[in-house]
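Shown next, in structure tokens, is the structure this report addresses.
As you look at this complex, bear in mind that one protein chain is not there, while each of the others sits in place.
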Amino acid sequence: MNLTDQRICLWLVPVFGVVLLSAFGVAGVIPPPSPTLTAQEVANFYRDNLGQIRAGMITVNLCGLMFIPFYMVIVVQMQRMAHPSRAFAYSYLSAAASAGSIFLFADLAWSIAAFRPERDPQLIMMLNDLAWMAFISPVGFIMAQNTFLALGIYMDARRQPVFPRWVAHFNILTALLMAPGAFALMFREGPLAWDGSLAFGLHLGTYAVYIAVMFFVVRSALNHQAREAGAAA
Amino acid sequence: MTQLRRNVKLDQLICWWSIPIFYQFFGLIFGYLTKIMGPPIPGPNLTLEGITAFTLGNARHMQIGIVLLAISLGFASMGTGVIVVQMRRMSGPGPVLAYCYLACGAAAALPGCLFCGLLFAVSVFRPDRDPQIIAVLYEMGFVGFIGCLGCFATQYLVFALAIFLDRRAIFPKWLGYMTLWNLVTELIAAPVWIFRSGPYAWNGLISFYLGVLIFVVWIVCLITWLKKAIKNQPLEEFDPACTGTLLV
Amino acid sequence: MTSHVRNPLTGIWLFLAISTVISWWSGSQHGANSYQASTWVTAIVVLIALVKTRFVIRNYMEVRFAPLWLQLTCDAWLLCLFGLVADGF
Partner (left out) sequence: MTTATTLPARHLPGDPSIWVFVLGDMVIFGCYFAAYLFDRGHDHELFLQSQQHLSQGVGAINTLILLTSSLFVALSTQAARAADLRAASGLLTLGGACGAGFVLLKSYEWYSKLSAGLTISSNAFFMHYYMMTSVHFFHVLLGLVILVILRRELQGSAPPRMQLLETGATYWHMVDFLWIIIFALVYLMR
């Protein structure tokens, strides 16, 4: 059984992971501007590094959904699991698709703020707030994806399960660790603000670690699938 | 490894339970916490003071509601998942209608629900914002939320078609007709983009309250008959190897 | 084809068509007096419409042969409609 399609989707992750991280660095998302900045400071921030923000945001817009193939590899692997029905696989697919559109909406807000920096600072600040809200607080989708994958693994009745049990516990743990991200829209300073240690550091850090670990987990699942198919052939 | 439950329909039942729970959350968020849909829904012809009074009236409640929405909206896709599974069981219509339902379910999350929450979160984030901006966010949030017709209209049309074409009668035919009512409520919600007062405005008797009433009746019937569909799904349809045990 | 036309339904159709013309004529009675509200015209027009609707429901939709609850529901709906119009004046 030829798994090159899934392997290609898998190897998109590290490539575009690096591209996205660097794009966020260039665009000034990492390290994040503080929410306590006044409107004029935000406008100056956009005006001063306009070229960088635009370059970063365009790249993020281009490569924003490059993790969708990776999520679909997980959906395919979930369909390999011995489940009575594909309810979890379809739910996972639906959650991944919704998350994509929201991420692009955040990028839209940033790009519009950078499109005309001589706009009224109040408007730029509003767009900047909207961008950060749409980027940080909708954690429900990645949490739901992790929960569906974990439930799928717990219910996998195969003799040789597709993913080992610890991956399920890991998914539940990362889902819980990313939960504080949702509170970013309530606070302007402190750990739960969008530049705070919990809402930003923990949330995106956990996400980065999660993607890295899942990359290796899915890779081993693909090797296992190839061996299994090889043995069967 | 403790074996929690052993039921071959466990995954569908778990997904099924997510629908009533999510809609309780939805009611709590939009009804009590943020009061966006709370009776009485504020209208499009509020003055600037009225808008800021509504938005910043209870900032803490609004924020908590939107945080809850941001977290719970992801789990709404479980409902889509189990409905797609039941639609895949239908003979007559192939999988195309089920996949269309799945795609509409995924697409509807942002414009249909979260977008309004994000906008209100932004206007509540900085109460000292210029009221004009708060008014723009207020209207974008409301009209975007109630005027979001397309993704739901397609979903209802596809679901009704699947029920009518289905020969195995997984869902009763009258549920298909009831879904057509929902499609009609999208039609009557269309003038929300035009009128700022009267029965067809976004807080109008027909566009909003009749639409919500029909949606509530429909979702209650859908939830009960979905449970029935899962319950009388014959056991031999399942692969014996999948025992449906939850091994934690 | 023509054998089916000589049929009680056609008779009913004729009655419905004539009543439509009558209500149209009475409704669009411009005449000298300008277009002003008159409960008399409204009463005729709405009554004709409800009678026509009842005929369509009972004969074309064959509610005449339907169980009693359906007949009563349809008639109740027509009465509510008439009530709505009546309380408008």
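The first chain written gets the first letter, and so on, giving A, B and C; residue counts start at 1 in each chain.
We take it that a contact is a pair of C-beta atoms (placed from the backbone, for glycine too) under 8 Å apart; a residue touches a chain by one contact, two chains touch by 3 or more.
Predicted, not measured: the structure shown is a model, and the values here were computed from it.
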{"item": "Interface partners of the hidden chain - shown chains only, full complex considered", "value": "B, C"}
{"item": "Selected residue (touches chain absent from view) among B:L33, B:C148 or B:I188", "value": "B:I188"}
{"item": "Residues from subunit C at the interface with the omitted partner, ascending", "value": "1, 3-10, 13, 16-17, 20-21, 23-24, 26-28, 35-38, 41-42, 45-46, 48-50, 52-53, 56-57, 59-63, 65-67, 70, 73-74, 77, 80-81, 84-85, 88"}
{"item": "Where the missing chain touches subunit B, by residue", "value": "172-174, 176-178, 180-181, 184, 187-188, 191, 194-195, 198-200, 205-206, 210, 214"}
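Keep in mind that, in the parts below, only the chains that are shown with their structure count from here on.
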{"item": "Distance from the mean Cα position of subunit B to that of subunit A, given in whole angstrom", "value": "24"}
{"item": "Interchain centroid distance [CA atoms averaged], subunit B/subunit C, Å", "value": "40"}
{"item": "Per-residue multi-chain contacts in subunit A, two or more chains", "value": "none"}
{"item": "Subunit C: positions in contact with at least two other chains", "value": "none"}
{"item": "For the subunit B and subunit A complex, residues of the former touching the latter", "value": "1, 8-12, 14-15, 63-64, 66-67, 69-75, 77-78, 80-82, 84-85, 88, 102-103, 105-107, 109-110, 114-115, 118-119, 121-122, 125-126, 129-130, 133, 137, 238-239, 241-248"}
{"item": "Touching residues on subunit A, where the partner in the complex is subunit B", "value": "35, 82-99, 101-102, 105, 122-123, 125-126, 129-130, 133-134, 137-145, 147-148, 151-152, 154-155, 157-158, 165, 179, 182-183, 185-186, 188"}
